[in-house]
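Every protein chain except one is present and positioned as in the full complex.
Letters A and B mark the chains as written, and numbering starts fresh at 1 in each.
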Amino acid sequence: MNKPSGGKRVTADRVNAGLARRRAAEKRFRSVGLLSLLVGLAFLCILFFSIVSKGYTAFQQTFIQLDIHFDEQFFGTETEHALEALLSADYGGLIRKSLRAQFPDISNRQQLRQLYDLVSSGAVYQLRDRILADPGLANQRLKIWVPASDDADMLIKGHIKREVPETARRLSDAQIAWLDALEAEGRVSLKFNTAFFTNGDSREPELAGIRGALMGSILTLSVTLVLSFPIGVATAVYLEEFAVKNKWSDLIEVNINNLAAVPSIVFGLLGLAVFINIMNFPRSVPLVGGLVLTLMTLPTIIIASRAALRSVPPSIREAALGVGASKMQTVFFHVLPLALPGMLTGTIIGMAQALGETAPLLMIGMVAFIVDIPTGIFEPATVLPVQIFLWADSPERAFIERTSAAIMVLLGFLIAMNALAVMLRKKLERRW
Amino acid sequence: MSVVFESRFSFTSERRKGERRRQSRASASTAIVPREERQTVGAAAVENPRIRCMDVNVYYGSKQAIKNVSLDIGSHEIVAMIGPSGCGKSTFLRCLNRMNDTIDNCRVTGDIFLDGQNINEQSIDVVPLRAKVGMVFQKPNPFPKSIYENIAFGPRIHGLAQDKTDLDEIVATSLQSAGLWNEVKDQLDQPGTSLSGGQQQRLCIARAIAVNPEVILMDEPCSALDPIATAVIENLMIELCAEYSIVIVTHSMQQAARVSHRTAYFHLGDLIEVGATEHVFMRPMHQLTEDYITGRFG
Partner (left out) sequence: MQIFALLCILAVMAIASFYLGRQRALAVSGGNIPALNSLPGYYGYYMAFWCALPALCIVVFWLFFESSIVTKIVVSGLPDAAAALPKPQLDLVLNEIVNLAQKNTAAEQASPEIAAAAQHYSRIKTISGMTLFVLTITLGIGGAVFARSRIHVHQRARNKVEGTILVFLIVCSTIAIFTTLGIVLSVLFEAIRFFQMVPVTDFLLGLEWSPQTAIRPDQVGSSGAFGAVPLFSGTMLVSVIAMTVAVPVGLMTAIYLSEYASPSVRARSKPLLEILAGIPTVVYGFFAALTVAPLIRGWGESLGLSVSSESALAAGIVMGIMIIPFVSSLSDDAINAVPQSLRDGAYALGATQSETIKKVIIPAALPGIVGGILLAVSRAIGETMIVVMAAGLAANLTANPLESVTTVTVQIVTLLVGDQEFDSPKTLAAFALGMVLFAVTLALNVIALYIVRKYRERYE
């Protein structure tokens, strides 16, 4: 041994000399790690907080109570034309009249127009629907709550600040004064915003709703689910249970892995070039959207399904084959039922991805302004994330809260789907 | 250093003779402790111990893996720990440099003194402790770095080398001590994983030596190696014990007989018998020890 006998003591001294520095470094490193984790979680909180704080007000809407007189001479009396008369009656006039009655001292034309602007342009449809549902209301005086315009709504919710000078805000001092007068009379109130859930898109924020986009999402996802689940499972079954390991199966496998990482917008280009340009499918329809999303989610479903099949122990297959079942019977009657929970989990996660996808749908024209609520997969539609994109682009202040609210609805669906997947996995997962 | 077992220096012929003798002696011995008795028999204490363990208990969760073990490790001696699988010998070994700290639900009680310091106290810093008590594992585990960097790792983190030449010297002497220098001196920049299994294990020994420890723990160091590599490592251990105390856990009774000065027999968490290697193998005092070394179980 060529070490000096005092070497151990020197070694110990040197080790001890460095200890304090090393402990400090250890502490630093550890806190940097903790900090990173906290930063990540903080981002999550900030994101959720910013969305919720911007959006929760959209679930309420300002309504203004008006005294409406459905006077008889206005609608005419002949019964045979009653319906037509009801449909074409000048409800706007009724509202204007009521407002003038409320503020009799306004005569200036410009001021009157400002006064009328406090009530949403959608109020006329509300009156029409009211009277169509109950024609007996004709010639009656009613107190009716009608939606306020988006600017009035924003003022009541405090998004338009009174302190801002008049020129820099969208409501004039006079308008604010009228609103205050109405409020003092108890004629202004915040009510649950049902229109947000029952209406289609609209240029007027107070009338815009997510029903159309929601239906579009449901239709698109239905197409995706119907196509991608069977195809994904079939592919996984083939690759995992039947395919001989050779160049061909390698090629398929490499392809699937790569497709899983191809940017979604490229799938949009594919959909545009193939489905719309070559096959002449109509633009903006859930069918094409569903097809594109199918191609996009297939890798996710295939990879999850293969993992599920792989987790079924070979002894199950051997047992079935051992009693004389054919390979196909073994797979379909014994292996597949055991792997199904895993496959379903993967499918739900794939569907959640598809639900949040925007970019490829922009390519195939699902970005159009569509007021009607779609009812079939061949009708033009938009989907929830695209609706969010469209609203986020709109300049009106009131669309910001509606965008945030739509995001909350979308996130709600996503969280529900993921929770379902987690529950399914917990409940049905078998440990071998 | 009390007893030197003769067969350590000439394995083959002496071993056969030893086995024959062992069998005849074991059956002939008289006052043997019955199987049910779990008190340690033999001399657990030595004079001037390097490490003194007193009433060490180890728990994994609620399961007790080591029960009231007291054992001394002397200076410049090789202590072998033998026993059937799961008897706790590796667990006990890992107490000696607090490697059990890395296992989440593991709890160690009792006192373990190294140089008069109770190393089982929570306040003890494991870093200088592990610099004093090195360890070699069952499977060679060189870092995925060059041979040079593998050896230099310990001296670097502990700041043992003043400069580059100092470090070069430590690397060279460590490799020489481990008997690997001649084989690798021209390929120090090759990855450590490119060596053969036996060379990797000697690299790991050299890596432990480079920190200049007082005690080296070896956890079945040869179980992943072929017989030739095993013989090289065993010779190395015998050379190294001039400088270091060595504690070795082994599955092979022959190995224990070949290299160790003292042998400790563990059984289901109990230290059953400890004594000079030739006594334990020739005249076991406990029935369980006898059963084990005569191959009735294990």
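To be clear about the criterion, a residue touches a chain if its C-beta (ideal position, glycine included) is under 8 Å from a C-beta of that chain, and two chains touch if they have at least 3 such contacts.
Since we're looking at a predicted model, the values are computed, not measured.
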The chain left out here touches which displayed chains? A, B
With the missing chain put back, one of A:G92, A:G122 or A:G356 would touch it. Which one? A:G356
Residue of B:C95, B:A208 or B:L271 in touch with the missing chain, whole complex considered: B:A208
From A:V10, A:L47 or A:V371, the answer for touching the chain not displayed is A:L47
Please output the residues of chain B touching the missing chain, sorted low to high. 97, 99, 102, 104, 126-131, 134-135, 137, 139, 141-145, 153-154, 157-158, 204, 207-208, 211, 217
For chain A, enumerate the residues touching the unshown chain of the complex. 15, 22-23, 25-26, 28-30, 32-37, 39-41, 43-44, 46-47, 50-51, 54, 230-231, 234-235, 237-239, 242-243, 251-252, 255-259, 261-270, 272-274, 277-281, 295, 298-299, 302, 326-328, 352, 355-359, 362-363, 365, 367, 376, 378, 385-386, 388-389, 392-393, 400, 403-404, 407, 410-411, 414-415, 418
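Definition applied: only the chains that are shown with their structure count from here on.
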Averaging C-alpha coordinates per chain, one finds the centres of chain A and chain B separated by a number of Å equal to 64
Applying the document's contact rule, which stretches of chain B touch chain A when the two form their complex? 125, 127-128, 131-132, 157-160, 173, 176-177, 211-212, 214, 242-243
Using the touch definition up top, name the residues of chain A that touch chain B in the complex. 1-3, 7-8, 11-12, 14-19, 22-23
